[in-house]
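For this depiction, one protein chain was excluded, whereas all remaining protein chains were kept in their positions.
Each chain gets a letter, A, B and C, in the order it is written, and its residues are counted from 1.
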Amino acid sequence: MAASPQPAARLQWLFGAIALPRGWRVGAGPLIAAAVLVVIVAATLAAPLIVPHDPMAMDALQRLKGPSDVYPLGTDAYGRDMLSRVVTGGRVSLLIGIGAAVISVAIGLMIGLVSGFFRLADAIIMRVMDSLMAIPSILLAIALVALNGPSIWSVMGAITIPEIPRVVRLVRSVVLSAREEPYVEAALALGSSMPKILWQHLMPNTLAPLIVQGTYICASAILTEAILSFLGAGVSTEIPTWGNIMAEGRVYFQLKPSLIFWPGLMLSLCILSINLLGDTARDLLDPRLKKREA
Amino acid sequence: MLRIQERLHHCKGYARGAALGLLAGAALVSGAGLATPAFAQDKTITAVMHSGLRVLDPIITTAHITRNHGYMIYDVLVAVDENFKPQPQMADWTISDDNLVYTFTLRDGLKFHDGAAVTAADAVASLTRWGKRDSGGQLIFDITESLEAKDDKTIVWTLKSPFPALLDTVGKQSAVPPFIMPERVASGSPDEAITEYVGSGPFVFVQEEYQPGVSVTYKKFADYVPREGAASWMAGGKNVKVDTVKWVTMPDAQTAINAIMSGEIDYIEQVQIDLLPILAASEDVTVETRDDLGYQTIGRMNFKHPPFDNKKIRQAAQMALSQEDVLGTLIGNADYYKVCGAIFGCGTPLGDESGSQTLTSGGDVEGAKKLLEEAGYDGTPVVLMQPTDVVSLTAQPVVAAQALRNAGFNVDMQAMDWQTLVTRRASQSKPAEGGWNLFFTNWMVPEINSPLISPMLNGRGDGAWFGWPKDDAVEALRADFIAADTPEKQKEVAVAIQKHNLDEVLYIPLGEYAVPQARSNKLTNMIPSPVPVFWNIEKAD
Amino acid sequence: MKFKTRSFDAAPSVLEIEDLTVQLAGNRTAAPVLDKVSLKIRQGETVCLVGESGSGKSVTSLSVMGLLPKGALEATGGRIGLEGRNLLELGPQAMREMRAQKISMIFQEPMTALNPVMRVGDQIGEVLDTHTRLPAREKRARVLDIMNQVHLPDVERIHRSYPHQLSGGQRQRIMIAMALILEPQLLIADEPTTALDVTTQKQILGLIAELQEKHGTAVLFITHDMGVVAEIADTVHVMKLGRIVEHAPVEDLLRRPREDYTKQLLQSVPSLTPRPARPEPQGGAVLSVSGLQKTYGAHGVFARREATRAANDVSFSIPRGRTLGIVGESGSGKSTVARCIMRLIDPTEGDIRVADREIARLSRHALRPYRKHIQIVFQDPFRSLNPRWTIGRSLIEGPLNIGADRKAALKRAAELLTLVGLPDDAVNRYPHQFSGGQRQRVAIARAIAMEPDVLVADEAVSALDVSVQAQVLDLLDELQKKLGIAILFITHDLRVAAQICDEVVVMQHGHVVEHDTAANVLANPQHAYTRALIEAAPGRLWDFANFRELKSA
Partner (left out) sequence: MLGYIIRRILAVIPVMTIVAIFVFLLLRLTPGDPAAIIAGDMATPAQLERIRTSLGLSDPLHVQFVTWVGLLLKGELGTSLISNTPVTQMIGQRIWPTFNIAVLTIVLSVLIAVPMGVLAAWRHRTWVDYAVMAFSVLGFSIPVFVIGYLFIQAFAIELRWFPVQGYAAPSEGFGKFLARAILPCLTLATIYVALIARMTRASMLEVLGEDYIRTARAKGVKETVVLFRHALRNAAVPIMTIIGTGFALLIGGVVVTESVFNIPGIGRLTVDAILARDYPVIQGMILLTSGLYVFINLVIDLSYTFFDPRIRY
């Protein structure tokens, strides 16, 4: 281990004891994935500036048209420009994905830390988390969206809540195993207080797995948004998302597959990239795999 | 299927524990199924209807699928034919000269599915229950002196004052026809759903194969005696020529189309017009319009809250809208929609298009802007409810929102599922506090083709339909209509109501459209009718 | 001390390794892992391969077995000759056939080397399945026979047991049975007793010798323990950094080491002779423990486990500037005692007095001011420092907790690093940039930064190579002299205890069986268990550091 190349010292807080595996190098896959993601994110961020049409503007005479100079990807059932919608749709989809990841990780981290270190709280918290886990997330999400109306925030919330127990469990298990580490016991012996140990020694251990988990949550949130839209419980169609563009287009699947194809392609490319990056991060950060390489 | 029932009883009997008992029982006996007994010689029509059947009481609900179910297993005393003329169905009638006493006589051979004969008492109970529920029925019962069974076959209905449209109302095919049920069933409260489904209609409901929302099976009622004569709408001889009719639900329109093309089903009640090109490729399937009257799509404002408590602003909104834009987006194919400014429907006896020029000619955005300015619109947001899960209602709000914005309205379009919408539209709260300003819905033309039955023309304030206009003028006109005893007079009043409606903007007619059906070419002789009926129809092998 | 002296000049050679070179896969420019290693083993001979960690001992053995990790290491040169064939040139199928039939191997960790989910009888039988076609009954008979040969008790029961149901010694016997059932010519034993207690180690070493005798097997024995070498070797090869630096018959090597490295290695081996007694201490005890008891388990409605007493009625005290050792085998309760004293776990009964204060029943919060008086150094140098923190941050954590100024604490940290023999710029570096011995120094510096009265060293040198071990022991000694700290030294190694302790407590099954001065315990043990421990210590009659027999023994 001592001889293997080290990550830059600046990243040490994240990598912990884990060094880059011997001979490890980033393959073409993750690089392409990162490039794709950058392009998609940049395009959606700049959507208002670059799209050729107002993604909401309808034209009853231009319904379901094929690609043309005016409409490079054709139009949808309301005569709206597909290209503009697909590009704009990424904004909300990515917002939901990233939002769900960040919120569920943040909340899960807090609850998990508490649960991992305080036995009394643990029993209660874990019962509640078990219950939340037991409710099928998609049903919970549909019910929550029905409750709050199909706004972006309620969809994001509906996707976030079922993810929280998973994050809590992850954080808790990391904390439980890390608190057995001698350096934590040493900190205890040095008179450090519980909150300090929790935050300074244990919390950083959870960051690497949480980053990995966060990418997966992000990917699955984007996918869940699409499924919720499919089931009629997604974001209001007034705001295009990849999910509701596909949901609107699914009726025309045989007739005009491009209505599903383009948003589907963007969505899949995006999720694929996020997942690939998540996998790469995990390979990099997972000490168990590391052990095998050493 | 039967086995499942037994098993359920078994579970209840012996494992009356947690609900999980069901699961445990289920897990033990794997591989059981919902076998539909298949008889090779049976002629079965498998039909995909526009929605799943969940409510089996055709009186408690106005849902079309339940009404259609009602026509399968129940029969009616009187029914209108395709010329809008009431015809005898279960009963013939006589009317006293003073137009106050209607005497109905049941025809011979009428039997319920449980074998009992249909009696006048059954009919009286059924009419009474219906009268508490149906708005047209309520009008009649308001002036009813007595309704009684004189003997087993004779029903006497005595009125306090004449009601010229009584037969039309009793014989109407929508939304709540007075289906005749056994007295023991019909004597229940109209607010509590019935639990026994025995009728005297041409088909028998097969309880064991009923799966709410998924499928329902009807068998031919062997003892049904059809009336003489050809079938015409709900009237005439209901001759059943198949053994079984099975309604199945397919939540995915694409799936249904693929299924009819591969011969897995025989009939689709409503085909989405955009998908017709797929069916055009099939030689085995015919696409046609069963019902020429079709549907009217409408917008309704809330009269209780700003900005639409102001008549000028209502007019401005109406002026901004274009039927062509709405229909073009909703339907797309001009063969299947029709710009029509008549609130009673084009092609109906009362239909008239007075006052609807802006609607039918593409809207007048400039005029709307001017009106808005005159009215002093202060930018109060218009809360527009958009259902996300009903295909035939998704386009109207989107198009309207854009038109209203173009005219200078501040529109707050809120998406929700249809169920939330129907709940919310019943709320009289302020729009910002869970109320609303504008929503859209569709009616079958026969449901709105007369001032008597069209719910939007009720002007009784809080007692009116959602939107709650307080409009004494329209109430007076409706009274005139009830009193009108010739078709000419009726038409005259109807035209006045039409003009009044478009001036007051009680509701905005947004045009008519037809929904084609698709049938396998094995099916023949299906009669044209607003209600899809399965009598007369034949199926080739 | 009696060494093996049999001559193998006439014996045919079994294995001949010539100029074996192993390199990192795909990286021919890096220094080779094995550099032209040559080695010869003759029939019946025991060849010991000694060296510190990273010297290439295990890689050598894995090369012979053809088990080098794929894609990580590859043999790039030389020859491994067995029965005239070059093993490096054999295909996978042919190599598989060699294994267990011609060469067998046993490994260090009998816990992990056996498949945890297979019955041990089946695991032995699998060797027969793989290489022979015996009928089931005969197969079973042979398995039971070899199990008898390795002196397993109640073989019928053990045959159908899973590894976790057996003790460490039994598991290693299973491994040996598995390795020898087909009577291979060569047995490679890779640190087979390192994970075992000394008494078990003695039995296993005896067993290997017995079977070797019986079957005439040649043994390649890999170890870092010179004591073991002295006990079993015919010939010794010393490895360092992938090369064999010296090889000789065992007695020659121990008496007349030629290379400096060998000498250094031998001089680092701590002697079993206790250190000279130090003057009696003045002043009272800084740590005193009385009637300490720790009971595990046995609550909960459905728990069926019986309560286990990990420590029972343990009492001792340490004066300032003195070292008390707790010695015992695994499961003796010595670490439990250490953790109770540190209040990392809560003692069930008994008193612990630190700085004149009873701390056994203080709440976690109330305890915090007393933490500074007693500090601990753990066994594993890789896990006892937070890998995400710089050395400096780790060092000032404690002082900051007791209200020190950050700047002053950092300055003090640099001083402490110098004190433990590390460059003072190490404050800005991370643990992974240091070796195990250096990290252990940092851990010691962190502990003494609190200026404690007592330092608990829980197996603090057990994971280190002997040469490093010696340095760390010296450091502890030096610090004690300078700072007057009392040390509670927990170890399983009698040699280490002899070198550092003034007093020794011997523990067995949670009880203290003997408590006396180090000299008395080692030279004149009273308890049978203590005697057994001492007798089991390999090479106990040899004074490695001085290349001669132990005089006083």
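Definition applied: a residue touches a chain if its C-beta (ideal position, glycine included) is under 8 Å from a C-beta of that chain, and two chains touch if they have at least 3 such contacts.
Because the structure is predicted, anything quoted here is derived from the model rather than measured.
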Chains in view that touch the one left out, judged over the entire complex: A, B, C
Contacting the left-out chain in the complete assembly, out of B:S161, B:S262, B:Q357 or B:N521: B:S262
Residue among A:A219, A:V235 or A:L284 touching the omitted chain: A:A219
Touching the absent chain when the full complex is considered, from A:V41, A:I138, A:L176 or A:I239: A:I138
Absent-chain contact - pick from B:S161, B:Q419 or B:N525: B:Q419
Residue among C:K4, C:K36 or C:H131 touching the omitted chain: C:H131
Missing-partner contacts on chain A, residue numbers: 29, 127-128, 130-139, 142-144, 146-147, 219-220, 223-224, 226-227, 230-233, 243, 246, 250, 253-254, 260, 264, 267-269, 271-272, 275-276, 279, 288-289, 291-292
In chain B, positions touching the absent partner: 1, 4-5, 7-8, 11-12, 15-23, 26-27, 30-36, 38, 52, 54-57, 60-63, 66, 133, 135, 175-176, 189, 191-193, 195, 211-215, 248, 250-252, 254-256, 258-259, 262, 264, 389, 417-420, 422-424, 426, 434, 441, 443, 447, 455, 462-463, 465
Residue ranges of chain C at the interface with the undisplayed chain: 65, 67, 71, 92, 96-101, 104-105, 107, 109, 112-118, 126-127, 130-131, 162, 164, 175, 178, 301-302, 304
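To be clear about the criterion, only the chains that are shown with their structure count from here on.
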Multi-partner residues of chain A (each touching 2 or more other chains): none
Sequence positions of chain C contacting 2 or more other chains: none
Partner chain A, residues of chain C touching it in the complex: 24, 26-27, 72, 342, 344, 364, 368-369, 371-372, 374-376, 378-380, 382-388, 394, 397-398, 401-402, 429-433, 435, 443, 446, 450
Complex interface listing, chain A residues touching chain C: 1-2, 6, 9, 12-14, 16-17, 19, 22-23, 181-183, 185-194, 201, 204, 293
Contacting residues of chain A [partner chain B, same complex]: 56-58, 60-61, 63-64, 77-79, 146, 149-150, 232-238, 250-255
